[in-house]
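Before any comments, here is the structure.
Missing here is one protein chain; the remaining ones are kept as they sit in the complex.
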Amino acid sequence: MDTRDAHRHNVLTSGHRACSGCGEAMAARMVTDLIGPEAIYVNATGCLQVFTTHNQQSAWQAPWIHSVFANAAAVASGVEAALRARGENTPVIVQAGDGGTFDIGLQCLSGMIERGHDVLFVCYDNEAYMNTGVQRSSSTPHAVRTTTTPPGRVSEGKHQLKKDLISIVAAHRMPYAATATVAYFPDLKAKVEKAMSIKGPRFLHVLSPCPLGWDHDAGLSVTVARLAVETGLFPLIEMEYGAVSGVVRLARQRPVEEYLKLQGRFKHLFTGKGGAEEVRHLQALADTNIRRYGLLDADTEWDTNEASQAQRHGRGSYAAPGKEGAS
Amino acid sequence: MSRLAVEPGSTVAYHSGDWRNQRPLYRDKWPPCGQTCPAEEDIQAWLALASDRQWQAAWRTLTERNPLPAVMGRVCYHPCERSCNRGHLDTAVNIHGVERYLGDLALKQGWQHQRISDQQQTQRVAVVGAGPAGLSCAFQLARRGYPVTIFDAQSSPGGTLSSGIPEYRLPKAVLRGEIDAILALGIELKLDTRIGIDISAETLCDEFAAVFLAVGALQPRIYPDDGYGGHSVMSGVEFLRRINAGEGLSLPKQVAVIGGGNTAIDAARCARRLGAEVTLVCSQDPHGSHGGHPGAEMPASLDEVVQAEAEGVSLLYRTGVRRLVRSGAHLSGVETARVDQIHDRQGRFNPLLFEGTEEFLPAGLAIFAIGQEVDWQGLEALIEPQAPGVFIGGDAAGQPRFAATAVGSGYQAAMSIIAFLTGTPSQYQHHDKAEVTFRDIKPEYYPKQARHEGVVKASPSLDFDERVAGFDTDDALAEASRCLSCGVCFECDNCWHFCPDAAVIKKDGGYAVDYDYCKGCGICAAECPCGHIDMEREAD
Partner (left out) sequence: MRQLLEGSRAVAEAVRLCRPQVIAAYPITPQTHIIEHLAQFVADGELSARLINAESEFGAASVVLGAVAGGTRAFTASASQGLLLMTEVLYNIAGLRLPLVMVCANRAVGAPINIFSDHQDSMSVRDAGWVQLYVESNQEAVDTIIQAYRIAEACELPVMVCMDGFFLTHTFEPVAIPEQAAVDEFLPPFQFARALDPARPMTLGGGSEPDNYLEYRAGHHQAMEQAGEVVAAMDTEFSGQFGRGGYGGLVEPYCLEGAETVMVTLGSTMGAVRDVVDRLRADGMAVGALRLRCFRPFPAQVITQQLASAARIVVLEKAISAGAGGIVAGELRAALYQAGMSAPVDGVIGGLGGRDLTPAVIEAIFRRAAAGNASAACRFADLNADAVPSTQES
């Protein structure tokens, strides 16, 4: 086991083959270190599974299983049933990409939630089937360039809108569902901790930028995630038993162009007349989110400023090896 | 382990660091506050300690370069705040407020300065002038074990800090307290001693291995004197010296103060406190009318001007005095005229007055605060030519005339003196780290927070009590915490959280990059709030 860092377990440790700057690796590293190694991790097929278990090596320092693309939620249901049948409370965590959650994995996810399994399902959403070469998923936002929704003479990229999965999940009237992203670690931390304190099916939707598929500089992964939130395109919300129970207020609203212009997957929107209309459409979608969730004026726990404030000596972080719980 | 399972953590055998073509480096930078501080204080460092409630450690770090924080927190023109990067975010950190808090706390707690070296040196050093430059130099020498004697012609130490700055800006008790703490290092103080009169320059050179001349610039520039005597016309320096010495001056009903610098403002505000109607006649334009261009605008600090106006001082800008107006020996006023140009073709301060714009300003006393020169009387043997072992600093050295600059020059002189005495290179530590501008700061990580100010007395009362109150502990803590820590790591954990490859290792008091695994993505550098991390191309 790798013990280089005395202040956290590194449940997902170094040497994995993720692309430089991978937002999913970052998100998974954060989430699993917040949860710790005393849990069972069930992984769907996808980038995370591939880059962490390549060539007979494993970056995981906790019990971990991968089965097939669509069934992580069902496998986790079985693991949970087994553990609870033996009277063990070990947490069971699913990790899946947007493919394994929004599309091929949706049926098993729905079953897991409907049956009330005590499992936390974490979706790392990089908004396309990245592992297989950037093909679209139902999570891919409107007007994005992917290899199966390429812009061309008669197309501006993906026609459909991004599937509102959090609402679908929440409509199961389940205990806790939340969106989060890597740019706001304190918010992500609070949501993981809240999810871990609840029994029953729980769901976290973590936006995870992909420098390769989104076509941005590797060093900008956190910046891009921040802009996704600050434009209103990716609202940070919590839903409990079907109703919105919390939002992170936006300290300011940034125009969507600031977000789009950093990413090559939107480049085609800035080279022709048709693109301008799509940019306006995306702005309208962002504005709709803001109105719908009251992102600019909600009376909330904290806003994007407070959720990203850098503090002296950190905010206390992960469960450290040899210590109970997060410091 | 069964071949049907894989060993956990076994990817550490794969050094993904081979992938990168650029690498992150943790590098301390020198923030703008420290760059602009004339005393070269490590402001970021002591603000960091203060934000941790390590008050004494903060005071010690501060007094490494400036042994007069309670004084400077009150009187320094704080260029650090003008350059503070926080000013681009919301408002500059109230550095002087925290400095004052630390100085006041040290006085209250009776903290003692510590020696740097226990070794006792034998070579004695003479410091002429017990002002900020002299005190600073003596402090640095005494900490390092040198026996120092300070000579001052006045009856109390402090130089211009004592004789020039009024009590309502700098209480005497505060000044005396910090001076005593400096002297407690074993420095000998000889007051009422003028070189050339009470002790000759030659004796000085015989008895001391080195001499530091920090005599200030207390010779007022010549003003119109028509021979009728000093009780109706005097220099600002003289006026303030007498007030600060506690002389009970009785003033006529109306007083005119001529000049645009801090001496003029101080004189005007003191005259108000002694009951006079005061008009300040200044040849420059008001603050801000030339975009801050020095020379064209009134040089006195804006805070002082604002407070002077609140206290009822009338200000006449772009106006000069052509002559004194008397009836007999009695001064009835001054003749003013509008200023055409302030500087002549050679750029010297030489106001030209417009004919036909003369006006009569009634005044029973005219105070001229139009500049000061150095009084070298008695010291000629030491400076013509400047002998080896003789060093000059402070206002006497012709540099910008600020107390903080004097303190800085005292430190530099001490280092030069030690180098001279030991025959070794100067130990003067000039910080050569890279600068950090606001472009290196990530404002997303610093939510706006209002600046705390010392409470100013609501209605200006015309007494000599301190006008501006100092911080309480909460305010000092809050303000110190507003420091962005430009270029210096404050352990926010961002790089540690964000590295996708767990290649940032947390250690006690910082972080280290594990270059075996770092892929060089640059996220750590991009998200470091304070610009501490540089990305460099990897050498092939």
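By letter and in written order, the chains are A and B; residue numbering begins at 1 in each of them.
As a working rule, a contact is a pair of C-beta atoms (placed from the backbone, for glycine too) under 8 Å apart; a residue touches a chain by one contact, two chains touch by 3 or more.
Keep in mind it's a predicted model, so treat the numbers as computed, not measured.
Student: Determine and list the chain B residues touching the chain excluded from the picture.
Tutor: 1-8
Student: Which residues does chain A use to touch the chain missing from this display?
Tutor: Listed in rising order, the touching residues are 37-40, 42-43, 49-50, 52-58, 60-68, 70-71, 74-86, 90, 107-108, 110-111, 114-115.
Rule of thumb we're sticking to: only the chains that are shown with their structure count from here on.
Student: For chain A and chain B, let me know how many angstrom lie between their CA-based centres, rounded off.
Tutor: Chain A and chain B have C-alpha centres separated by 51 Å.
Student: For chain B, which residues are in contact with chain A within the complex?
Tutor: 6-16, 19-20, 48, 51-52, 444-448, 481, 485, 490-494, 496-503, 505-506, 514, 516-517, 519-523, 525-527, 529, 535
Student: In their complex, what parts of chain A are in touch with chain B?
Tutor: 1-2, 4-8, 10, 12-18, 20-23, 25-26, 29-30, 52-53, 55-62, 64, 182, 185, 211, 217-223, 226, 251, 305-306, 308-315, 317
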